[in-house]
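Note that one protein chain of the assembly has been removed; the remaining protein chains are unaltered in position.
Showing chain A:
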Amino acid sequence: MQASRARLFKEYKEVQREKAVDPEIQLICDDSNIFKWTALIKGPSETPYEGGVFQLALVVPEQYPLQPPQVRFLTKIFHPNVHFKSGEICLDILKTAWSPAWTLQSVCRAIIALMAHPEPDSPLNCDSGNLLRSGDIRGYQSMARMYTRLAAMPKKG
């Protein structure tokens, strides 16, 4: 508990320093609980998520950094490796390939990379995975873009 708190405090300071380096990622620590974080990540360019801002919820376990943070999308997203309803993410570093070499910041970077490079062979969203696997890139892109517009962009007045 003490070790995880100390580590998170270091990450907090790092996040303040990195702000300018990583404009795609905005990591915000809960005011009263250093084990709860929110991230706002920008959809990568030249993907159907471009122009969207996606909110992630990060819950850090007491065993951190020996155990990974739990991360899920709060913003609705149509992506093969994100559960459409729960926002759960299928990413090896959040499960079996986790190591303390990762940080909350680099986890967010990995999620942005996953948005740009979906892995349809291990889908959590089968509809999305099937579109990609059957080669219907246009179908996948238009669905993903529609949900980006609906859920991840400011509403036009």
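Following the convention adopted for this analysis, a residue touches a chain if its C-beta (ideal position, glycine included) is under 8 Å from a C-beta of that chain, and two chains touch if they have at least 3 such contacts; residues count from 1.
As a convention for this text, contacts and distances are computed from a predicted model.
Trainee: One chain of this complex is not shown here; going by its UniProt record, which of these names is it: "Heat shock protein 70", "Ubiquitin thioesterase", "Translocation protein sec72" or "DNA replication complex GINS protein PSF1"?
Mentor: Going by its UniProt entry, the chain not pictured is "Ubiquitin thioesterase".
Trainee: Among A:37, A:98 or A:147, single out the residue that touches the unshown chain.
Mentor: In the complete complex, the chain left out is touched by residue A:98.
Trainee: In the full complex, which bits of chain A touch the chain not displayed? Write them out.
Mentor: 3, 6-7, 10-11, 14, 65-66, 70, 85-86, 88, 90, 92-103
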